[in-house]
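Apart from one protein chain that is not included, each protein chain of the complex appears where it belongs.
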Amino acid sequence: MTRAKRIVRGCLLFLTVLALLMPGPAGAQAKPDLTIALSSFATESLDPPVAGHLVKYYLSLMFDYLVGTTPDGQLSPNAGVATKWESSADHKRWTFTLRKGVKFHNGDDLTSEDVKFSLERAAGKRSTTGYAGPLRTLVASIETPAPDRVVIVTKDPTLIIPNYLSRALSSEGMIVPKKYIESVGDDAFARKPVGSGPYKFVEQITGSHVRLTAVDNHWRLGTPKYKTVTIRAVPEETTRIALLRRGEVDVTEISRERVGEVEKEGYPVHFRKEEAILSMWWILGPDGMVAPMKDKRVREAMNVALDRNEIAQSIFAGRAEPAAIPLGLSWSFKEIGLKVTPDMMYPYDPARAKKLLADAGLANGFSLDAYAYQLPGLPEGKAFAEAVSGYWEKVGIKIKLIPVDYPAFRKNWVDRKTPGSIGYFNIANRDWMGTFALLEKMAYSPSKPNDTVNDAEVDGMISQVAKQTDREKINTLMRNSFLRIRSEHLGMPIVYLHSPYATSKKLGKWNPGSVMYDLFFDELASGK
Amino acid sequence: MIRFVLSRLLQSLVALAILSVVVFALARATGDPLQLILPMSATPEDYAEARRYLGLDRPYVEQYLSFVGRAVTGDFGMSIRARRPVVELLQERLPNSIRLAAFAMAITLSIAFPLGVIAAVRKGTGIDRLAQVIAVLGQSLPTFWVSIVLVEVVAGRLQWLPAGSNEAGLASYVLPGFTLGWFVVAGMMRLLRSGMLEVLDSEYVKLARVKGVLEPRVVWMHALKNALIPVVTFAGIYFSILVTTAIVVETVFAWPGLGRLAYEGISSRDYPVIQAVVLTTAVIVALVNLSVDCLYAVIDPRIRHAG
Partner (left out) sequence: MPAEPVTTGALPVPDVQAQPAREARGGRLPYFSLGIVALFVLVAILAPLLSPADPADQSLRNRFRPPVWMEGGTAKHLLGTDRLGRDMLSRIIWGSRVSLAAGVITVLIATAFGASVGLVAGYYGGRVDAVLMRVTDATMSFPVILLALILAVTVGPSFTNVVVAIAVILWARFARVIRGQVLTLMGLDFIAQARIAGAGAWRIITRHLFPNTLNTLVVLLTLQIGYVIIVEASLSFLGAGIPPPTPAWGSMIAEGREFVTSAWWVSGLPGLAILLVVLAFNLLGDWLRDTLDPKLRQL
């Protein structure tokens, strides 16, 4: 028996030693760095034309934009490399005056050569951001008359250039170092990027984190409060919250459903109000809407069958607001002068829905397929799809729920394999320029695959916007496009989603801003 | 003996070759990776351009041959999602998986040994049954649930341990290692217990007991040794499984290992990554199996000729 006892004792000893190796609870030491936990990295590349807007979160700390913005999305000559920009009278020559004394992290000066190089690279073959297309078609040439002046010459008169190259949109306006890239090549640059932003690259472990360290005395932020910024990918929400509680992260993405839990314990929660619109649409057939959605009454019926308030309160824990206009990206509404009046909101009226269906000859209902999938920023995706189906079932529409992941749905959508079936997306809110870019894809028949609307009037209005140089006319066209989409029920708007970010108790001030896919971590890190 | 090893190696290579075709086809069947890396607003021209740039528009046979050709030199191509060589991604992630699996195995052994020994010694009693239940419990709960409960309670609420991710040193291995390891305890404990019982119950020992002779140490050492060989081989095989299938634990604990790489690869339809991960997995498992077979062949000549 002694032998057995000894073995057992040995094992217990081993376990005890193991236990002793554990450190005490965290939170005792001060952390000089800022750690942020996100649910995932959309791509792992650190090169702007490859990574694009999906990872602006950290790219905007490493790189400067040609045209900067305030957190509210207003173009600002203080936040970007360009201190001044103006167009010629015919709106075909845009001149940018560059800030003096900006240096890249490797010491090189930032000049107009770099700007020209960056823009050409952003529009080049390697780009997968999807926003390069308009640049390629619009830009005729780029001139560099002086080290601090860049002139962009466009083929057609246009107003969109400054917005397009700003922080408000994607990554096309990020400036990269010409000499460095030409000497080490694209692949090496992507692995060890060099920019001119307030933070420089330290390391990246794919699937784990990206680490940056502050540049002393940067023109944008001075000397920031946080010396290092680490952005971590932590897919499981419970784990993110545990990290917050342990003090291992300072900022974390959090789901709407768990905000209450975390607020009760005193952790501040910052909301990006109306960060996205959750909008549903019917997949089009080769010639547009298919039966029975071809009938306007059916489209209206499906809209009024939904109780948007209950959806907002229950599925989204109250952190959402009913939306009135399909594809209605509200951050642009003020700029284009669109006011959403109460009569534009869809009521919850199942009786009316049934009547409309009966009028359309479908008193016995009909069957439809609906895809169910999760999306980044929409962990409630599947529950949401189930809930919405429940409402439609109640008015006689039999829904077959098809769970997929987003790429599979997208394929069906753009290939138009299953016309009539329903999909959705949480479309990131954006300014008027970005909104136009989105409408031009999703509400415009000539951009075949992504179109969800297929309406001749809307097509006409959208095609005029690109060529317009009169802001007032642009605003009118965009307003009317939205109004038409709404009055013809060319989609099903559901809610605007507020996105919560929980922070540690001693974090201080932070304005996450209202710029697409950007959380202004640099402002946070600066500590101002 | 050499012939045995060589013939096994050859057969493993054939198996790998078959596997490579299967995984090539499967990976491509998953869909189009460009759907994910190009944004919602990309046009068909953008797609065609990207496809050409990434070499995805070549005929399948050509893609397969180039894949195999480079794979044998260890070049698995470029990840479509990360635009970096897949080999680099593997180099970053595989060691993490190996380390975690090693720690998990250590935990398994330190739980299975006392349980197995106690159960063997107290065979048939309530303690024996209790030990068995504890062991089997680890296999009767979904891994992700155990992980999440541990993270929420032990890491989040009680704050005793880090919630995974290997930044905080050895302590961060404990929770994920325990979750992984507990699953394996049952099997190991069973082997240990029955192995020891083989000897303890043998005629020789029974006779010694009847005669009143106290159990000599020799019997104990013999019992342990008897149990050890299957245990060691079990541990070896399990180790390879732990390295290659820890997706769930890696996801919950944000552990950047092979499992998560596979998951990310499949989610983004990243063919080179999917292919590389499956082949790497197969190679690891094949190597371990081969070693185990050789070990057995050394011990028992019968197997050498049967296999």
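Order of writing sets the labels: A and B. Residues in every chain begin at 1.
The criterion applied here is as follows: a contact is a pair of C-beta atoms (placed from the backbone, for glycine too) under 8 Å apart; a residue touches a chain by one contact, two chains touch by 3 or more.
From a predicted model like this one, the values you see are computed outputs, not experimental measurements.
**Student:** Specify the residue from the set A:185, A:337, A:361 or A:390 that touches the hidden chain.
**Tutor:** A:390
**Student:** Return the single residue from A:290, A:401, A:466 or A:507 that touches the missing chain.
**Tutor:** Considering the complete complex, A:401 is the one touching the chain left out.
**Student:** For the chain not shown, which residue from A:237, A:431 or A:523 touches it across the whole complex?
**Tutor:** Reading the full complex, the residue touching the unseen chain is A:237.
**Student:** Spell out, residue by residue, where the missing chain touches subunit B.
**Tutor:** Here the touching residues of subunit B are 11-12, 14-16, 18-19, 26-27, 29-31, 123-124, 132-133, 136-137, 139-145, 148-149, 152-153, 157, 183, 186-187, 190-191, 194-195, 198, 201-204, 226, 229-230, 233-234, 237-238, 241, 244-245, 247-248, 251, 262-263, 266-267, 269, 274, 277-278, 281-282, 285-286, 289, 292-293, 296, 299-300, 302-303, 306-307.
**Student:** So that we can see where the missing chain sits, which residues of subunit A does it touch?
**Tutor:** Here the touching residues of subunit A are 237-238, 255, 257-258, 261, 310-311, 314-315, 372, 374, 379, 382-383, 386-387, 390, 401-405, 407-408.
Note that only the chains that are shown with their structure count from here on.
**Student:** Per the centroid of Cα atoms for each chain, what is the distance between subunit A and subunit B, given in Å?
**Tutor:** Distance between chain centres: 37 Å.
**Student:** Help me check something: in the complex, which residues belonging to subunit A touch subunit B?
**Tutor:** Its residues touching subunit B are 1, 3-4, 7-8, 11-12, 14-15, 18, 21-23, 25-27, 43-45, 47, 50, 52-54, 125-126, 128-133, 187, 190-191, 205-208, 232-236, 238-239, 241-243, 245-246, 248, 405-408, 410-411, 414, 425, 427, 437-438, 440-442, 447-450.
**Student:** Under the definition above, what is the set of subunit B residues touching subunit A in their complex?
**Tutor:** Within the complex, subunit B touches subunit A at residues 31-32, 34-46, 49-50, 53, 79, 81-84, 89, 92-93, 107, 110-111, 113-114, 117-118, 121, 148, 151-152, 155-157, 159-165, 168-171, 174, 217, 220, 251-254, 256, 260-261, 264, 267-269.
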